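Yeah, one chain of the complex is gone here, protein chain that is, but the others are all in their spots.
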Amino acid sequence: MGRIVTLITDFGLADEYVGVMKGVILARAPEARIVDISHAVPRHDILRAALFLQSAYSFFPKGSVHLIVVDPGVGTNRRLVLLKADGHLFLAPDNGIFSLLLEADCFEAAYEIQCEQYYLVPVSRTFHGRDILAPVAAHLVGGLEPAEVGPAVLRSSLSNLKVARVIVNQRRNMITGQVVAQDHFGNLLTNITEENIRNIQADKDIPPVVTIKNKTITGIVLSYAHRDYGELLAVIGSRGFLEISVNRGNAAASLGAEIGEAVTVAVGKT
Amino acid sequence: MGRIVTLITDFGLADEYVGVMKGVILARAPEARIVDISHAVPRHDILRAALFLQSAYSFFPKGSVHLIVVDPGVGTNRRLVLLKADGHLFLAPDNGIFSLLLEADCFEAAYEIQCEQYYLVPVSRTFHGRDILAPVAAHLVGGLEPAEVGPAVLRSSLSNLKVARVIVNQRRNMITGQVVAQDHFGNLLTNITEENIRNIQADKDIPPVVTIKNKTITGIVLSYAHRDYGELLAVIGSRGFLEISVNRGNAAASLGAEIGEAVTVAVGKT
Partner (left out) sequence: MGRIVTLITDFGLADEYVGVMKGVILARAPEARIVDISHAVPRHDILRAALFLQSAYSFFPKGSVHLIVVDPGVGTNRRLVLLKADGHLFLAPDNGIFSLLLEADCFEAAYEIQCEQYYLVPVSRTFHGRDILAPVAAHLVGGLEPAEVGPAVLRSSLSNLKVARVIVNQRRNMITGQVVAQDHFGNLLTNITEENIRNIQADKDIPPVVTIKNKTITGIVLSYAHRDYGELLAVIGSRGFLEISVNRGNAAASLGAEIGEAVTVAVGKT
């Protein structure tokens, strides 16, 4: 079977854009297996694309090609880059989409895409996902070596978005993070990891207290159904991060919380 | 070609959840062919998932694996089950998703999923679709025998939701059913079958009278276009059930009818 190509875009599914990219890939790599990760990235929301990518890529086999098209700078001189990291290949505009991957310290190599012989002719000025990234992805599926797409790029020169950091205050047993996304169910995803919480929790018997929007939640439960219907709860979600949820409810709506909202976790007297 | 794996969930398509499940399957069964049936099951609406499943599965080849993740009890002690029925395999939480299948009298066997050697490590508490059902589906595609997933489960012990029944009063030539779903076009799907109607219709020349929300519709037409634009009509839809529609209009909106709405069919004097 051919390599997998995954897609993350802000194109939506109403227009023909995603289907056309798949046509371009399959016309050049009939053996490619294409998987949609999300086409509902909010328009031009590079950080959300980075988050989807980070949450998804490692569930695919090594060698998969991940194509991310959230490209507000299309037609300007922003670079298109092939990143090799953690055994996977990532194709995207160099606009910060790789920020979370670069943090994870799994960088192997990066190349600026300049292999014009593989581009569609003519190349449009407004749809490089179709005209450049899709055919290059197809050639990678077909066996093109990453280094053949163009000159090497230094890791330090790759665009890096400021990602909200978690502040861990071990002396006060206190973590400050924030909401970074909400999902289809209204679950609020934070940037606080299970490990962050373990680091401030000296005694397993003292439950952490999570605070968001002046509401406090005592204890972190194992799953949504460990609280009554409609009750606010904190859980380590399936992405490995602290999530704020409501059992069978919508935490985002009931808290009126938005992305960027502060979340703290404290253990014991502070 | 590998077996087909179909997916029905309430995850929506905005988040990466569906793509991640596909990654887990393809990483273990590269030859699997994955088909989305619906990811727009209303959140936790087990009966809707049962309906989508019942309307769709038999159009796939025997031996297909159908994975249904509508799982409000994730993380509790509800069972995950593999059902073998009508030559197909079905994987889902044992929460009533199989109710319509079990009615159809095509049960062959059922097993509680306990083959932990195939689970993702670590198993999350909140996403068993990804961590348990997807890898088990992949192993079934790869040739795992159903009986190897865990101990047999009695048919009678499977969770069974109360499904709204049609009442056929043959003496009065009258059927009472209800609206069970509405589709993208606003067509109202009922639980009344063509056979139900035949059973009360002694004389083919007397048209049945359908009543919903105090509106009566005389006769059952062959297709939407057999009535004028905007006219309310009754038709045996493509799922084999009576549907209430408006030619080029939206029956749900124009009737203000919701799921559970009573529908009667009568033939001749009652």
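A few comments on the model shown:
Note that the chains are named A and B in the order they appear, and that numbering of residues resets to 1 at the start of each chain.
The definition used in the following text is that contacts are C-beta pairs under 8 Å (C-beta built on N, C-alpha and C of every residue); 3 or more make two chains touch, one makes a residue touch a chain.
Treat the numbers as computed from the prediction; the structure is a model and nothing was measured.
In the complete assembly, the contact with the undisplayed chain comes from A:E16, out of A:E16, A:E148 or A:E194. Only one of B:G19, B:P93, B:G150 or B:G237 touches the chain withheld from this view, namely B:G237.
The omitted chain makes contact with just one of the residues A:I8, A:L26 or A:A85: A:L26. Contact between chain A and the unshown chain involves residues 11-20, 22-24, 26-27, 30-31, 34, 43-44, 72-76, 124-127, 130-131. Interface residues of chain B with the unshown chain, by the touch rule above, are 1, 4, 6, 13, 33, 35-40, 52, 55-56, 59-61, 64, 183-185, 222-226, 235-238, 248.
The definition used in the following text is that only the chains that are shown with their structure count from here on.
Per-chain CA centroids place chain A at a distance of 33 Å from chain B.
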